[in-house]
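Note that one protein chain is taken out, while the other chains of the complex remain in position.
What follows is chain A.
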Amino acid sequence: MVGIYLARGMLIGILAGLLAFGVATLIGEPPVERAIAVEAAQVTGGHGHHDAGAAPDTVEAGHSHHHHDTQAADEEEELFSRGTQSGWGLLTGLLVYGAAVGGLFALTYAYAQGRMGTLGPRGLAAVLALLGFLAVVLVPAFKYPANPPAVGDPDTIQQRTALFFILLILSVAAMVAAVVMARRLAARWGAWNASLAGGALFLVVMVVAGYALPEVNEVPEIFPAQLLWRFRIASWGIHATLWAALGLGYGWLCERAQSRDLQALRRGDRPALF
């Protein structure tokens, strides 16, 4: 049973990743290209392969400021063209991410099923996707938002990556705790008040974490505010597309398979994928 749920989740996740790729191409790639142009313009010498900006190409001091320290940066010819990065690379990244998030979502759904009140498959999947989007994407991004190329000091990548994942894990843990607590309290307080209490717990934990964790601000002075805003909106849009498609698609798939799932379970068979 769990295997079938997992397969369904990963399948829907791949489709959700495909939709997210459409959104990323439409609203995500334009700000990425403009940010790369800003990056090229701000580096003296410019990127050889990011020549969309007004960077002077007369200086022979190598190209990327990213690798100024250790590696002999000059042999660093481009591994993939911009076309590959924004095409197959972006598609691959989003499909793999979609499949992985879909699988993790399905495992969560499998555990939550029958343990979260009277919700049917569609309702349960939609609620879990909404809570997942809040805990995995939206709330952590208020503290450590997405950054386009040209933003971020390569020397702090270790700390920034660690902080990002610490906050992500904390946020997911806080959401799990909030839901578990709300379920426990529901019998005594009623579903509404118990849900409010769960929401308050999540909020308090995340506000405290937001104050406790260090600030990261590596946006260059000259980076256009409007471009940064567009990029971050695009990032949220891509995630929102992915989670909405996942929650609604998975719920739809499980709802229509529900009666056959139950019949198979009663016979002791494996349910079919669809």
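In this section, a residue touches a chain if its C-beta (ideal position, glycine included) is under 8 Å from a C-beta of that chain, and two chains touch if they have at least 3 such contacts; residues count from 1.
Going forward, contacts and distances are computed from a predicted model.
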Not counting the visible chains, the remaining one has a UniProt entry; which protein name from "Multiple sugar transport system permease protein", "Cobalt transporter subunit CbtB", "phosphoenolpyruvate--glycerone phosphotransferase" or "Dihydroxyacetone kinase subunit L" does it give? "Cobalt transporter subunit CbtB"
Would you indicate which residue among A:I12, A:V101 or A:L227 is in contact with the undisplayed chain? A:V101
Considering the whole complex rather than only what is displayed, give the residues of chain A touching the chain that is not shown. 1-3, 6, 24, 28-29, 32, 66, 79-80, 84-86, 88-90, 92-94, 96-97, 99-101, 103-104, 107, 110-111, 113-115, 118, 120-121, 124, 137, 141, 144-149, 152, 154, 157-158, 160-162, 164-165, 234-235, 238-239, 258-259, 262, 265-266
